[in-house]
Structures are given as C-alpha cells and as structure tokens.
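Presented below is the structure to which this report refers.
Missing here is one protein chain; the remaining ones are kept as they sit in the complex.
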Amino acid sequence: MSRLNEVFKKLYKIGLVVTFAYFLLFLFYDIHNLDNNRKRYLSAHYISEGVQETGAINLVASVLYDYRAFDTLGEATMILTAATVLAFLVPISKATTFGTTFKSIVKQTVKLILPYLAVLGTYLILFGHVSPGGGFVGGVVLSIIAILLTITYSVEFSEYIVKPDQKKLVEDIGAIGFVLLGLLGVFTGSNFLANGQAYFGTGNAGEVFSAGLIPFINVMIGLKVGAGLAIIFNSLIKEK
Amino acid sequence: MEIAYVAVIILFCLGIYTIITKKNLIKIVFGVTIVESSLILLLMLVGYKPDGTAPILDKEYEIVVDPIPQALALTTVVIGGSVTAVMLVMVIKIHRRYRTLNIDEIRKLRG
Amino acid sequence: MITPGFLYLTGALLLFLPLHERIKYIISFLITTGALIVTFYLIPGYSLQLDFLNYTLVPFKVDSISKLTGLIFAVAGLAAVSYSVNICSLPNLRLIFVFIGSALTVVFSGDLFTLYIFWELMTISSSFLIIMASDFTKKTGYYYFLMHVAGSLSLLWGIFLQYSATGSLSLNAMEAGIPFVLIAIAVKLAFVGFHTWMPLTYSKAPFYVAVVLSIYTTKVGVYVMARLASGINILAYAGLISALFGIVMALRQNQVRKLLSYSIITQVGYMIIGISIGTFEGTSGAMFHLVNHILYKTVLFMAVGVVIYTTGKDEFDNLGIMRKKLPLTSIATLVAIMGISGVPFFNGYMSKTIIKDALHEPLLKLGLDLMSFGTSLMFLKLIYYAFIKNSSMNLVKKPTISMQLGMGLLTVMMLLIGIHPYLLENLTNIHVDINYFDKKHMISGIKPFLWSIAIFILFNKYVVKNYERLLYFDIYRKMGKLFVTTGYVLSNYHDGKLNKYLLWATTTLITLLLLLMF
Amino acid sequence: MEAAVWVIILPLLTAFFLGISKLYFKRIFFYLVTGSAIIYLYILIIVITHSYPPKVYSIGDWGLLGINVMVDPFSGLFLLMIAILFLPFIIFSMKYNKFLKHDYFIFAYLMVAGISGMVLTTDLFNLYVFMEVSTLSSCALSLYKKTDRGIEGTFKYLIMSTLGSFFILLATILTYYLTGTLNMAEIPLAFEDIPFKIKSTMMTLFVFGYAIKIGLIPLHAWLPDAYEDSPIPYNVLSSGLVLKSAVYALIRVLYIMFGIDFLDESGMLTIGVFWGVITFLIAHCLAFQQSNLNRLLAYSSIAQIAYIMIGLFVGTEAGLIAGSFHILNHAIMKGTLFLVVGIFSYSLNAVEKKDIKGLGYKFPILSFTFVVASLAIVGLPPFNGFMSKWLIVEAALEAGFVYAAFFILVGTFLSLTYYLKVIVTLYTKNEEELLIEEPSLSLKLPTFFLGSLCIVFGMVPSLPLNLITKIPTFLLDNGDYIRILLGG
Partner (left out) sequence: MINIVFYLLLLFLIITAFFMVFTKDLSNSVITLPLFGAILVIIFVILQAPGVALAGAIMTAGLTTAFFVITINKTEY
C-alpha cells in the first residue's frame, strides 16, 4: 500500500511539473507570437548613443557600470554578503585539505601558470570597457590565483601569501571605493554614480584611459570580487 | 532559435522538479544551479537578434544584440554564485551536525 | 466637563504614581466621592462631541436613564471601593478603578464606537482582575475573558452591520445586526445558555472581586439592552425562561456564591422582561429594578464576602457565623433578602411592582409571580442556614471597618428607597404613575413570599438538601476542544520535511495558475 | 532629493567600514554602529518628511535611461518603519549579543540597505537585486547562533526563498521580453495592449514568488522554522521589515504595473482576500499548538500579515489605508513582543512557554508591556492593533467582502486564545528559584519605547495616518505615479 502511495506521490509531483511546463510553453508561445519585433527603444538608444555617452566600446560594461551601475552596487554587496557569511560560519582554525597530495609537476605547472593568470586578470579588468570581460570576470581570474595556491599547496600556504585579513580589507576597500567613486558624481554637482553625465571626460572610445570612471570602477569591482571569491573558497576549504 | 525556448522551459522545470523531489541536499543545490542556468540562457535568448553581433562596438556594425540582458545576466550569475556558495556551506554545516544529507532526516524543527 | 468615568480612569493612572502606600486611601476616597458628586449634578441633555478619524463621536451624553444608571453605579462604586480598598493589592485596585470607570463611560456614551471601546475595556480590566486576583482563578479568568471577548466581538460585528447599513454610529435602537447585538448582551448579562462563565467566576474569584464584578458586568448588559434592543416582545418569554432556569439551578447549588450568581440570572430576567415590553413603564421599571438589584445583590455579595473573610470559606454551613458574631452583617443580609424577595416596604418591591403593572399578558404575569416565589424560596434557604440552623463556627479574623462602612451605606439606601419609593422617581424625574402602598399591589407583592414560606416549611427536606452531583454542561468547552484538535492535526502536517513544504508550494502555484487563467 | 540615495548608501558604507573595523580598528566599532544609526535616523526623517509629493532621484543622472529612485508615501511608510525599529534594534542587540558583534551588525546594516533599496527603487530588476541582498543577509542573521536548529531553519528559509526568487526573476525577464524596459512607469504603458492571458500568467508568477517570501499558507512552512532559533532582535526586523518588504514589492508590482482594473478583472483581488482569510484561520489554529514562544509569534506574524493582505487586496482607498496602517502597527506590536521575549531569553534563557511561568511578578513593567502589546496584536481597544483592524473590517465591508470582515473578528477571538494563554502563564506563580540576570537599561529602553508607541498610536491614530492617508493617491490609480516618474 505504501508503495502504491509512493508511486502516486511521484506521479503527482511529475504531473505538477509537467502542468507547469505546459503553462510556460503556452506563455512563451503567446509571447513569441505576439509581435516579434517589438520596439525596444532603451536598447536601441544604448546601441546608437551608448558609445558617445559613456565612452566605453563594450556596451555591456557601459550598461553595467554606468546606466545600471546601481545594480552592480547590489551585486557587489551580494558577494560581500556571501563572503562574510562564509567567513563567519567557518571559525578560524586549522584547515583540512584534500586527501591527495599532488606530484611536483603539478606544483611546477601552477607556479608557471600563476603569473599568466595575474596578467590575464589585470588585462581583463583594465580593458573591461573595450573588450569582453570586465571587473567581475577579471576579479574571478585573480581569485583563481589564490584558489590554485590553496589546492596545490595548502590553505596555510595560500593564507601565508595573502592573509585572510588582508583579503577582507581588499574586499572592503573595493566596495567602499566603488561607493566613493559613485559619490564623486555627487561632489562634482551631478547625481550619485554619475559617470557619463558628469563630464569626467569620456575620452576617445577604444582607448584604455577613456570612458570616464568605468576603468576605475572596474578595478574596484575586480579587487572586490577577487578577494571575495578567494575568501569564499578558502572558507569552504577550511570548513571541517 | 525558437526551440531554445523549449530548452529553457525543460531546464527550468527539471530544476524545479529536482528541488521538490530529490532527497539529497546536494542534489537540491544542483537543481538550484540548473534553474539559474536556464534563466541566464533565457536572458541571452531574449537579447538575441538574428545575425546580430556582440555588443562590443569596435568595428562597423549593422545589427547588435541587446546589451541589457547581458548585463542583467552578469548580475544574475554573481547573485546565483553567491547564493549557491552560501547554500553549500550550509549543506556542509548540516552534514556536520546531523551526519546525513537525507532531507527527510533533517527535521528537528516541526510543529 | 469632568465625566465620572474619566475621573475613575484618572484615579487608576494616579495610582501608578510611586507614592506612599497610605495615599491610596485618600485617592480612592476623593475619586469615588468626586465621581458621585459629579454624577449627581449632571444635567440631562448635556452632550460632548469629538472628532476622531472620519467619525464624529459623542463620548459623553446624559439623559434621565443614563443618569439614573450612572448614579447607582457611582454609589455602588463608592461602596465597593470602600469595601475592598483595605483588602486588595494596588494593581487590583487600579484594575477595579479602570473597570468602574469604563462601566461609567459606557453608561454615558453617546455613540457605538465609544460604547464598544469601553465595553471591551471593561472586559479586559475585569478579566485581568480575575486572573491576577489569586492562584486559583487563572483558568476561570481565561474562560471568562474568552467568553466575554466573543460577546464583545459579536457586538462589534453588530455595530459594523449597523454602520454599513445606516452609515452612522449614533446610539439609537439597532436597525441591522440585532441578533449579534443580542448575543453580545446575552453573554454580558448571563442569559441562559450564555451564563456558563458566571457561577464559575463568582464562586472562584476572591470575594471583593466578585462584589465589584456583580455590580457592573450584568448591569451594563441590561443598560445597553435598554439602549439598543428595547421593545422586542418575544424576548420577554426568553427572559422568563432564563429566570426560571436560574431559580432551578440556584436551588441545586451547594455554594453560597453560586446561588447568588444564579439568582442574578433570575433578577436579570425581570429586567429583560421589563425592557422587552418596550413601553415607558416597562423600561423605567427595569431601570429601577437595576438600581434596586445592584443595591441588594451587592450587599448580599458583601455579606458573603465578610463571611469568607472571617471564616475562610463560602459553604452554606459557614453562614451560621452571621447570627452569632456579625450583627451588622446580619441586619444588612436580612434587609437585602427582604428586598430581593419583593416584600413591601423593602426596595425590591417597588420595581417589581412597576414591571408587573406594565405587563398585560397573563402568562407573563403568572411567570413573574413564579419568579418572585422562587427567589424567596432560594433565599429562605440562605436564611435557614444563617439564622435557624445551629452552627459552631468561630471567627478567624475580624471584618475591617471599611468593609462594614461600604455595606452599611448601601443598607441605609435600601431602607430609604423601600420606605419612600418616590425618592428614586424624584431624583431622576422619571415618574411612573403608581401608588405603591395600596391594597392590591401590597397583596400581590406579599403573596409569593408567604407561599414560599409555606412551601419551605413543608418541603424543608428537599430545599435544604445538599446536592452532590451538580448539573453542568458546557458546549463552549466542546467547541474549544474542536479548535485544539484541528490545530493539532494541522501541526502534525508540519513534520519538518522540506520536500513536503516545497510540494505544497508547487501545488499552490499550479492552483493559482489554474484559478487566474480560467 | 540627495538624501534618498543616502538612505541606501549609508548602511552599505557602514557595513563596509565595519568589515575593516573588525580587523584593524576594533575600538571605533561602538561609535561607528551607533553614530551611523543616529545619522541614518536623521536622514530617514528628512526623506520621510519630503515624501509628499513624491520625488524622483535619478541615479547616474540618466533619467529614464537608467535607474531611478523614488520616494512616495508608500515607501515613506516603510522608511518610517525602519526609522522606528532600527535604532531600538541596534541598542537592544548591542547588549543582547554577548560576543561576535561585528558580523552581526554588518549583516544588519546590509539587510537594512537591501530593504531600503527595495522600497525606494523603481526598477524591476533592481528590486530583485536588492531583494536578494536583503534575503541573503537575513538568512545570515537567522543562522547567527550557529545551532542545529538555526542552521536547519535557515537552510529551509534559503531554499524556499530562492525558489520564490526564481519565479520573480522569470517574470522579470519576461517583462523585459514583452516591454523592452524595466522602468516601473513605462511597463504599465507598454502593458496596455498585451493580451489578458499573458498578463495574468505573469502576474501569477509574481504573486507566487512574493507570496513565498511573505509566507502565506501553504507557503509559510519555512517561517516558523527560521524564527525558532535565531537571535531574537533579528526577529523584530524580520517580522517587521523583511516580510513587509516582500508585501511592499508585491503591492508595488501589482498596483503599479498591472493596475487596479486588471486586478479586479482577473479576480486577483478576490483570490487575495480569500487567501488571506484561509491563511489567518489556519495560522491561528497552528499558533495555539506552539510551545516555543518564537514559533508562536511567527505563526502570529503569518496571521497578521494575512490581515494586511486582506486590507491591501480589497482594492479600495480605505483598504489601502487600513492595510498600510496595519503594516506599521504590526511592526511595532510584534517588535515589542519579540523584544520582551528577547529580554526573557537574555535574563534566564527562557524561550519555551513553560519557562516564563511566574515572570509577571518578577518583571512587572516588562510583563505589562507584553500584555499591552499582545492585547494590541489581538485587536482589543484602546491599542493600535484595534484601530487598524477596525479600519480593515470597515474597508472590507465597504468593498463587499462581508465574509472576510466576519472572519477577521473570528480570527481576533482565535488569536486571543493563545496570547491569553501566554499571559496567564506569565502571571502564574512559580515556586522555583530562578537564576535571573538583571536586564540592563539598554535592553529595556527600546522595549518600552515600542510598547509606548502601541498605546500612543492607539489613542492618537491620526499621527501616522497623516502620512498613510496619502498612500492611495499614488498607488490605487497608477496614473499619478507614472506621470511623476516619467515627467520628472
């Protein structure tokens, strides 16, 4: 009897999900049939005017760090929150690493890779407004340095190179710097997080030092994300 | 490209199904990841225009895909990553306390 | 303008001051006498208006009926406070002040909103009075509070119906939602079926609490009934049934205060009958009866209180102490019993006569006689235990002076009204054209009393018998059990399984989709 | 209206600086937390006083191209709630948490930043982002004790609210797909010519997502679990602000984006009222069974929020006023109750119903505050809960939801049953010797402050109603809101 009940329950769950899928299918079908080329004046404006207004070739960067920079502030806060939660949940203690120790070839490879990673991360951050990438992606690449150190050597070593306190400090400085860069707009008589509208000089589109504050914001976000993800990873590793 | 929307629906519902049926905590987090990915895919599809180029305007262009969904997607990725990380560390914590990953045995709270 | 209810509430606030213990006597004396004087000099027709949100409220309005009621409330307040000031603790005294103050405000309120608020405040303060009073009254207080809140919510619903039907909150006879208002009043005046709180509370609560409660709770119900639902003829029969039920139950009790509480049900029956007639005579008879009833029932409760205070219990056997050691209490009790039985030249006679005169239906008249008869019978039982049966009780404590003072005040007033009934009429300008002391009225008044004496002597054995098994059936507890069981079953569904919760969520989603799509 | 954006930035900055102070400048911690809270209060008051007529602040000066922040009376109400609750919360938790205070206050400030962001923003996606911020930091606070039950409850909370977030995000993306914009003023204009079916499905997704966060039955199960073993001052903010911010978002989305006409047409109003009635009836039944005070108060929160939903969903001006007033009142009353329970748990570790036996005589004034707040939450006069319930019932009757009005009174009775039980336990004499740590003034003062507000708002309801009566102007008819947001 209980078996039958079990089967029935499973069928019920599948039924629920399938019904929902059916609804979604109809919804998407209706939306799709509605009007395929609905006018999106917002994105049209971004595409046609974005480069002049913000000075960043990478439109995603200009949306992310200028038009909708407030979202990015929330997103940065999100990482900081997660990092703080993890750092809080994991008490400061000795770490337990993976059971296997790596051969020396791994360690050597990692040693070789690390500088490249550093360069890659810096490139992604600094050229975020002219090419794909940006502060977020670059930050993650930078954090991978710490992560690789942790994986190949040990948490102790990784934290000897960069102390957890320092990481936390970098993260907070990144976040504060982001807000302060935003406030720069207020100080120059414009609005909060103003960049394109605050005449910081958009420069020649396509150059590194262009697009006003966007490169600097990229740097801040990069620092923040890198440090935050490194904290998250190390905390997870240290959790025992 | 329309079939991609179907894929989104399938992934979304699969994720929801995983969340509501699977007993293993880690499987539930997998479900969360899948739903998240499906939503990012949906964002990309929403922004996509046939024959468009990427929104990096360093050369001549005719049709450019919508940059806004891509920006939203980046934000979503970060948020999803943070939430997943917090969930996973809590899974570890729960395993430390309860010595199990089975969701039916994690029920000290009831009533 | 200082209203008496406001005075009492201020008194409650004043008692919060971190003053010397002795100061409470002064404050109580000042407030109670002050309220009495203020009430005495109120001019009928005066009213006070107040803008509150979108409503125009009339928190204070005087007319002859409310003045009469307010006056007796103030007098009884003076007596009750001076009776209990010595015994009760400071928090309880505060609650008593709030209780009396809100009762007085209800009496003088001119709109439904104020009426409801202070009606509820009465409930709250009296319940806390019961809960805080002693260790044995927690459950009783719980029960009392729930019962009365149910009643007042019913009143609130009636008020809402009235408001949405007429768009005004003024205090007229209700046009919509009468059944709900009647339920509320029925709970308050312990109508049969809604009376379960009453014997429970009055027998368990400390005696001074019972005194204070017995003065106001039911009487406010009667007053509001006279205001909101007067002239519904069918209710007269209901009142009769309630009263007869009260008599039957009262005769089967083995605790003095339970007897007294069932006797309240009987007496309230008189008032219900008077109000339901709807004529001027009927209503004023009911109001006069309210005054008289407060007087003698308070004295009786106080006397029982003295017995409890001096001997520690309120079994019938303990009453024997009265004859031997408490002369003043004995006199007061005798006067009150004469009054409640409707013997001429005592105060109950006057109002009973008015009600009887206002009645025209023979069945009801017969019922009224029966009620008088039953009342006398049950109090003969009391007399038997107090003055006839031998007992060997000893005093534990002497009654305090303030207790006797409060009782004495009311006894004197009873005697005054009894001998000169026109006093009340003159005081309030309500003139009922009746000659109380002619032959016809006198005979009809004394007849039930004499009958009851005869019956008592004949069937002494049955009346005085101590009943072991008490009739007690409570449907409300059954309903409460249903509520608890439902909650238990529901809470068992919350067994901590996350899958289950998520499944509920998804089911809700699909349900919502289905509901909103089609 | 520069101050509006400071409402969001200041707590964020404080949280960031607290992170540094935790490592390097431990000494300035106290001054940082309290000083920032006081300045925050000042800013909030400025913003609230300027909330009528609504003001728009464009972030980045992009106008409609970017994200805008708008203060209108409805968000002003929420800022008022933050202003009332936040400083008492800070003062209380400063003493309540005996160790590890830094992280606690970081999370608290992040949570308040998230909530104020949700309340102020006019961008749909930004709303989602800030909602996630507040949810995650709220989770962090609720597992703050690191006990088994705390972590388990938080995990359930996190999973459930993530599920809700997914649906909200899905609906947000679809909204962008349909309209090409995320600005709350432009969406309703673009929504006008969209078929009924699409709109109603989208609305369902929004409603479902937010309803999980609100905790309507049967989506409520995470709520008592998350409350049971969390730091009690957090529960004040959680029931007062986190749940309410979800209500805010739901109401904002429904009334502004979809409009009252569509709600009426699609039957959402009827469903909302019916759902509310079911919710509070069941929640009262469940609350009676609880022995843990936190759980009891959590179930009571569910019920009270159902009242709020009824008020907000009857779809009239009076209903909106009543519902908003109850939002404020519930925050105050539940805050008082939680703070009193918090003091009990601080002094003698009492969170079960049986533990508080006899405390009425040990803490007379605190118990009196508890009694006042619980009578207020039950809805007895002359306290504030009665006023808002009166308004809700009146609005429901006026709008024709007679059954809802009737059941609200029934619910009042049911809620009395369990609160009275607690009160009676409080005043039952206990012979045992209790080891009591005397609560200090910084614990008592916030409690008394909130408790006195219960009485003040009950006696003088026109005080908050001055602000609240302006809410329907910009909510019931979305025309004004859209005009102000578009016209600048």
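Each chain carries a letter (A, B, C and D) given by its place in the written order, and its residues are counted from 1.
To be clear about the criterion, a residue touches a chain if its C-beta (ideal position, glycine included) is under 8 Å from a C-beta of that chain, and two chains touch if they have at least 3 such contacts.
As the structure is a computational prediction, the values presented were derived from the model and not from experiment.
Asker: What shown chains does the left-out chain touch?
Answerer: A, B
Asker: So which of A:Gly134, A:Pro164, A:Gly182 or A:Pro215 would be touching the chain we can't see?
Answerer: Only one listed residue reaches the unshown chain, and that is A:Gly134.
Asker: In the whole complex, what residues of subunit A lie against the chain that is missing from view?
Answerer: On the subunit A side, contact with the omitted chain comes from 58, 60-61, 98-99, 124, 132-134, 136-137, 140-141, 143-144, 147, 229, 232-233, 236-237, 239-240.
Asker: Determine and list the subunit B residues touching the chain excluded from the picture.
Answerer: Against the missing chain, subunit B presents residues 1, 3-4, 7, 10-11, 14, 17-18, 22, 24, 26-27, 29-31, 33-34, 37, 40-41, 44-45, 47-48, 52-56, 65, 70, 73-74, 77-78, 80-81, 84-85, 88-89, 91-92, 95, 101.
We adopt the following convention: only the chains that are shown with their structure count from here on.
Asker: Centroid of subunit B to centroid of subunit D, CA atoms only: how many Å?
Answerer: The separation of the two C-alpha centroids amounts to 28 Å.
Asker: Measuring centre to centre with CA averages, how many angstrom lie between subunit A and subunit C?
Answerer: Taking the mean C-alpha position of each chain, the two centres sit 72 Å apart.
Asker: Please work out the Cα centroid separation of subunit B and subunit C, and write it as a whole number of Å.
Answerer: 67
Asker: Residues of subunit D that touch two or more other chains: which are they?
Answerer: Residues 125, 129, 132, 136, 139-140, 143, 146, 155-156, 159, 163, 177, 197, 201, 224-225, 289-290.
Asker: Find every residue in subunit C that makes contact with two or more other chains and list them.
Answerer: 491, 494, 496, 498, 502-503, 505-507, 509, 513, 517
Asker: Graph of touching chains, which shape: line, ring, star, complete, other?
Answerer: Here the contact pattern is complete, since every chain touches every other one.
Asker: Which residues of subunit C touch subunit A once you look at their complex with the stated criterion?
Answerer: 503, 506-507, 509-510, 513, 517
Asker: Mind listing the subunit D positions that touch subunit C in their complex?
Answerer: 155-156, 159-160, 163, 167, 197, 200-201, 203-204, 207-208, 211-212, 218-219, 221-222, 224-225, 266-268, 271, 282, 285-290, 371, 375, 380-382, 386, 393-394, 397-398, 405-406, 409-410, 412-414, 416-417, 420-421, 423-424, 427-429, 461-462, 465
Asker: Can you list the residues on subunit A that touch subunit D in the complex?
Answerer: 23, 26-27, 30-31, 34, 38-43, 45-46, 66-71, 73-75, 77-78, 80-82, 84-85, 87-89, 165, 168-169, 171-173, 175-176, 179, 182-183, 185-186, 190-198
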